[in-house]
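Right, I'll just put the structure down here and ask away after.
As you look at this complex, bear in mind that one protein chain is not there, while each of the others sits in place.
Think of it as A and B in the order they're written, each chain with its own count starting at 1.
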C-alpha cells in the first residue's frame, strides 16, 4: 500500500516541507526572543477590525438612513435601532474591557466596562446635535455644496469630525487605546488625523482635509474653518534629565472662535493663541500668538517669475 | 415552569435591558427633534456602498483584466462583459433615479434614469481612449515607472483620474450627488480630490497625488503634470447682502497645455490663468496669472541655515 508507506517516510530535509518548517521554527524563535511587538500570551488587546466595525455602526446610529444598504422604514425602525444598540453595547463593552485591562494593568470588571459604554451611548443624542451643526457649517461654508445631504454623503470632514467627537467622549471617560484606534480608522479613510484628546467647539468645517493634523492638547473654538494640509502641532518636546521626551502637558495651539485657516498653514506650540476672527493665509508658518482680527499672510514678492525658452531645472517630483 | 414565569415578569427598571431601552428612546427623540441629518421618511438617497461597488465595476469595464480575481479568457469574455454591463445598467439606473428624485425634488421616471445611464455607458469607449493617454503620460513622465501595466496597477493617479472622467460624464448629464460620491470614493482611496465638475484635457499625469485638490470650475489643458499636495482652489467666496456665500460662478484657475506644477504648490482664483508650458515650482503660492513659458519659483536665500551643537527649538511635530 504505497500511500501508507509514503506517510511513514521521514520528510526529505531538502524538500519544500522542511523549508516551511524551518521558516516557522525561525519565526517562533524570533517571537520568543523579541518582546514588545507580539501579544500572544499577554493581555488581549482590542481588535482593529472589531473597533472599525463598531465605529461605522456608531456612525449609522448618528446618521440613520445614510449608511444603510436598504431603506429604513419607520414601522420597523425601532427594531433595527434597538438591535444595533444592543449589539454595540455587547461588542464595545468587550473591547473597552480589553483596553482598560491593558491600560490600567489591572483586571477591570465586565460591569464597569459596560457602565462606561452605556454612559457613552447615552451621549449619542448630544453628539448628533453637535454633528448637525458641523454639517450646517460645511453647507454654508462651501459654494460647491449643493445640500446638507451631499455634505453627509460626500464630505470626508464630516466622517473625521464625527468619529473624533465620538472618540473624544470615550477619551474623557478615561479610555485610551480605543479612541486612538477610532480616530486612526477615520484618518485612514479621510486623510484627516485628529487626536481624540483635542477639544473642539461647535460648527467646525474641515474642507477636503487630506493631510490635516490636529494634536492632542489642541483647543478649538466655535465656527472655525480648516482646509486641507493644516497642521495644529507642537513646537518642541521637553526632555527630562536623561534626554527622554516628557509625556503630557499642553503642547498644541488654541484657536479662538470664527478663525479661518487656509490650506497648508502650520501653527505650532502650546502657548500659541490665534485670536478670534483671525484669518491665517495658506502655507503660513506660525510659531506665535496673533491678536484677534489678525490677517496673517506671506509677504508679497517672495516668488520669482522668469520667462524661459525650454524646461529648466526645478523640482518636486520623485 | 420557571422559564415562562420569567418571561412574564416586568423588566427591572435598574436592569441593563432598561438602560438599552432608554438609550433607544433618547435616540428616537433625537431623530424626531433634529432635522437635516437623517433620511428615514424622506426621499431615498443613493447608497454609498452601492455607488462604491458600481464605481469599481465601471473601472473593471474600462481596464478589463486588471482588477479581476481570475483571468478573463476571450471565449467567455463576451458573457462576462455582457453580464457586467447589464447588472451595471440596473444598479446605476436605480441610484441615478434616487439622485435625481432628490436633486430635482420631483419624481423622475425609471425610463428617464435608464436613458441617462445608457447614454453614459455608451461613452465608456471614449473614456477608455482618454485613460489610455493618461496611462501613457504617467509612464513617459516618471523615471521610476517600469511599464504601462505597472502604472495601471500601482499609480493612484490613474484611479483618481479614471473615476473623475467617469463622474464628469454623469455630471454633464445633470446628475449631481452620484458623481460627487464617486470622486469622494476615489479621494478616500487615493488622497486625490478632484471635483466631478472640473474640465480636464488629455494626457494628465498626477504623481503620488496625496493631498491634491482640484476644484469644481477648474479648467485643465492637455499634457499637464501635477504632483502631490497641489491645490487648484478658490481665492475667496462672494457673499450676498445677507452675508451668505454665493453658490456657483468660475472660482478656480485655468491651467493651459504643457504646464507642470510641482509638489505643494497652491494656485487660486477663477481669473488666474497659468500660461502654456509654464512651470510652477514646489510650495509656490500663486494668486495671479502668469504668461506662457513662465518659471515661477521661490526667491533664493529665504531659508536660514545655522550650525548647532545640540537640538534647538524648531517644530512641526505634534
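Going forward, contacts are C-beta pairs under 8 Å (C-beta built on N, C-alpha and C of every residue); 3 or more make two chains touch, one makes a residue touch a chain.
Computed from a predicted structure; not experimentally measured.
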| item | value |
| --- | --- |
| Residue among A:46, A:125 or A:162 that touches the chain left out of view | A:46 |
| From A:85, A:213 or A:273, residue that would touch the chain that is not displayed | A:213 |
| Option touching the unshown chain, where A:144, A:163 or A:204 are the choices | A:144 |
| Positions on chain A contacted by the hidden chain, ascending | 16, 19-24, 26-31, 34, 36-42, 44-50, 102-103, 141-142, 144, 176-177, 180-181, 184, 187-188, 191, 193, 195, 197, 207-208, 210-211, 213, 215-216, 225, 227, 229, 231, 233-234, 237, 244-249, 251, 262-266, 268, 279, 281-286, 290-291, 293-300, 302, 313-318 |
| Absent-chain interface as seen on chain B, which is shown | 61-69, 71-74, 77-78, 81-82, 85-86, 89, 114, 118, 121-122, 124-125, 128-129, 131-132, 135-136, 140-150, 152-156, 189-191, 195, 208, 210-211, 213-216, 228-229, 231-237, 251-252, 263-264, 266, 268-269, 282-283, 287, 298, 301-309, 311-312, 314-318 |
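By definition in this document, only the chains that are shown with their structure count from here on.
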| item | value |
| --- | --- |
| Angle of rotation relating chain A to chain B [CA atoms, steps of 5 degrees] | 120 |
| Chain A and chain B, separation of their C-alpha mean positions in angstrom | 20 |
